[in-house]
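Below you'll find the structure, written out as structure tokens, and then a few comments.
Shown here: the complex without one of its protein chains, the others still in place.
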Amino acid sequence: MRKPVVLMAPIVQNTEIAPGIYNMKLEAPDIAKTAEPGQFLHIRCSQALAPLLRRPISIADADEKNGRIDIIYRVVGEGTKLLSEKLPGEKADIIGPLGNGFYMPPKDSYPIIIAGGIGTAPILYLAKKIALKSNSSASVILGFTTESEIFGTDYLKCPGINLSITTDDGSFGYKGFPTDILENLLKSWKNAAPPIIYACGPKPLLVKIKEITQRENILAYLSLEQRMACGVGACLGCSVKSSFGGYKKVCKDGPVFKACEVELC
Amino acid sequence: MRKPVVLMAPIVQNTEIAPGIYNMKLEAPDIAKTAEPGQFLHIRCSQALAPLLRRPISIADADEKNGRIDIIYRVVGEGTKLLSEKLPGEKADIIGPLGNGFYMPPKDSYPIIIAGGIGTAPILYLAKKIALKSNSSASVILGFTTESEIFGTDYLKCPGINLSITTDDGSFGYKGFPTDILENLLKSWKNAAPPIIYACGPKPLLVKIKEITQRENILAYLSLEQRMACGVGACLGCSVKSSFGGYKKVCKDGPVFKACEVELC
Amino acid sequence: MKDSIDISVNIAGITIQNPVMTASGTFGFGREYGDFYDVNKLGALVTKGLTLLPKEGNPPPRIWETPAGMLNSVGLENPGVEKFIEEEWPYLSKLSIPVIANIDGDTIEEYQETAEKLSTLKKLAALEVNISCPNVEKGGLAFGQDPKSAFEVIEAVRKATNLPIIAKLSPNVTHIQEIAKAAVSAGADALSLINTIVGAAIDIDKQQPVFSRTFAGLSGPAVKPIALRMVWEVCDAVDVPVIGMGGITTWQDAVEFILAGATAVAVGTANFVNPTAPLEIIEGIKSYVKMKGQSMESLIGAARNGKNNI
Partner (left out) sequence: MKDSIDISVNIAGITIQNPVMTASGTFGFGREYGDFYDVNKLGALVTKGLTLLPKEGNPPPRIWETPAGMLNSVGLENPGVEKFIEEEWPYLSKLSIPVIANIDGDTIEEYQETAEKLSTLKKLAALEVNISCPNVEKGGLAFGQDPKSAFEVIEAVRKATNLPIIAKLSPNVTHIQEIAKAAVSAGADALSLINTIVGAAIDIDKQQPVFSRTFAGLSGPAVKPIALRMVWEVCDAVDVPVIGMGGITTWQDAVEFILAGATAVAVGTANFVNPTAPLEIIEGIKSYVKMKGQSMESLIGAARNGKNNI
């Protein structure tokens, strides 16, 4: 893993791709070269002293060739609001790539990728990388509240990706939760290559996935969130309870953890 | 005097008119209608909590007909920097008009208006109002450090205004200080209508003007600056020493004072 | 129907229509912000600090901006209690909301005399006794930093007036609970906190302190976490109503103080930034009460569940 850098990255694009959800493309060749799926950027949304802290945002895509990285973020508070107001041509103050990304699936495994809502962001890059690099196929299950909230599917138009979409209200795709599809997939898959699960999304989704994969004894990787100050392992602020006692740091030991390593509540 | 208002005023224009000096035009019909020369706006430069306080900026022009007011400001710190980054179409969070403006010259007086640097801003509106409204003539003396710093002269293209410009380095107009011109004017004017002086600018300029006008026993109005919190007379923060004991409030008793009322150091 | 929602509360025997007051020294004598809205919409109005004799205050500068806050060194400039009664009271007494007079003194006797003079005013709702001003030579802060002196001042004022007494506490102490208890045992009917925190700023060009008195009082959003903690602590220690203040800028801030145990809140520095802040906070509290479906009273201290150890 290459060292992270602090960078004023030129903003190439910053557009709303679903209500309140933005896609920002940044010029950051050094990061594009080394970023792994699941890693994140730590972004200073304003040069003012309030809001003070950086915001962690996952890398949603990285293109080594054109030196660009993508992020996809939802406007939920002051920091993301300020980010959404930035215009192409301005610069974004970023640190990255940070954290440990997803462990790539071994050759003969069957990767199933599950995300809910904005949790979709980091798994887009993961799906692409699995499909392109390892030339294997993967199932991707995305859950949204309703049709208009769906985003990111354009990142998943590569061969080898088998995409399912669920909506809570049934306005698009399967009506229900992504874990319903997961359970079905697991039932019909019993005898083939061992499944390996990757997930990112709201806490209840991750809890449910941990439950299912523990029951079925399947390896699962979860991408977690925690409030951060430094983002680099220096402040010990982003702790999550380890299953083996003590705490892990989301920024440095994660954000991706094996489901069996961490306590979610 | 009408009551001040709090307003999100649409920004019509915000352009750099000299190095680091910006002219912003705002749509604010209510303020344009009542604003007097010498009054100011109290502007929130950012909706964030830092920088926290509003910034006082003089009204440099007001046009009742098209409902617009102008300000001219120099970027000196964080607040004015943020102001300079605002784009037409955005809104400015303003309170105004605030303070007591310049007392208009009586009929048979000879108004001499003197400003240094960014102190030019409020006197532009004053000169215009004197020239247009009272149909009298006025001498305007503007001092700048060097030619490239000169701004505002386009506001002064009305009949009745007799404009002199000084630069510290002689790159334009008279080489020296505006007070040199004042002294000359006063010498040559000894026997006509009584002069009345209006001034705004850096402290040393005002001190010098106070000295000259006291010596010559001439009425002078000075526009003062002080750090402000509320801008409306509630916090008692913007005090300036009164010549008669105690303190005056720049925001409410001023910003324009008779030279004899206030202590400048 | 927002207005049918009852968010009135009771402080020291005074019922206020909503829990939002103005903080002393940030609202003048009420006229200035009357330009922007009808101040009768407030819960209560607290005057600038009054002293027995007029005070001209400190030399400029009196204001300095800090990150998300400000330092002030006004030094209790005020017309003195007599001129207040002559010039400001006629206006204030016509308001329909309770008006609370904030008083300060260099000596205990001064506090007493000021309290006596103000007690002649019919319709004055209460006295807020400032034992915490950091910007004056004598008295002020020192009274609020020691339980014994705090007791003495409040006890003396208690003897001088029948008006409800609100003791305004200083945050510049190790154990604010001790001061709070002393003030209550001396007869305070309510407590308000926090006053400003002592701070400083240095002019690095001139290489000298910004303020002629070197130190000044810090207020604004920056101090909110500290104020909230102290309100929590004081609500642990006493059972009189607490008026919380310090950096309250939004209705969410106000709700934090109420959940921590404050019966009412005061808006100070935020007035300077957003003149209509108090109104927005009142509306926000109403919406919150409605959304949560809880009564105003049940919200007071709701975050404490079981953590209360009075």
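Just so it is clear, A, B and C label the chains in written order, and each chain counts residues from 1 on its own.
As a convention for this text, a residue touches a chain if its C-beta (ideal position, glycine included) is under 8 Å from a C-beta of that chain, and two chains touch if they have at least 3 such contacts.
These figures come from a predicted structure and were not determined experimentally.
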item	value
Shown chains that the omitted chain touches within the full complex	A, B, C
Per the touch definition above, residue among C:Ile14, C:Val153 or C:Val173 touching the missing chain	C:Val173
Option from C:Gly34, C:Pro54 or C:Pro67 whose C-beta touches the chain left out	C:Pro67
Residue among A:Thr34, A:Asn100, A:Asn162 or A:Gln226 touching the omitted chain	A:Gln226
Residue numbers in subunit B that touch the chain omitted from display	49-50
Residues of subunit C (touch criterion as defined above) contacting the omitted chain	66-69, 71, 145-146, 172-175, 197-204, 207-209, 214-216, 218, 220-226, 228-229, 232, 247, 249, 252, 255-256, 259-260, 288, 302-303, 305, 307
Where the unshown chain meets subunit A, residue by residue	3-6, 44, 49-54, 95, 226-241, 245-247, 252
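In this section, only the chains that are shown with their structure count from here on.
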item	value
Partner chains that subunit A and subunit C have in common	B
Rounded Å distance between subunit A and subunit B, as computed from the means of their C-alpha atoms	54
Subunit B and subunit C: spacing of chain centres that average the CA atoms, whole Å	36
Subunit B: positions in contact with at least two other chains	49-51
Shared interface positions of subunit C, touching two or more other chains	67-68, 221
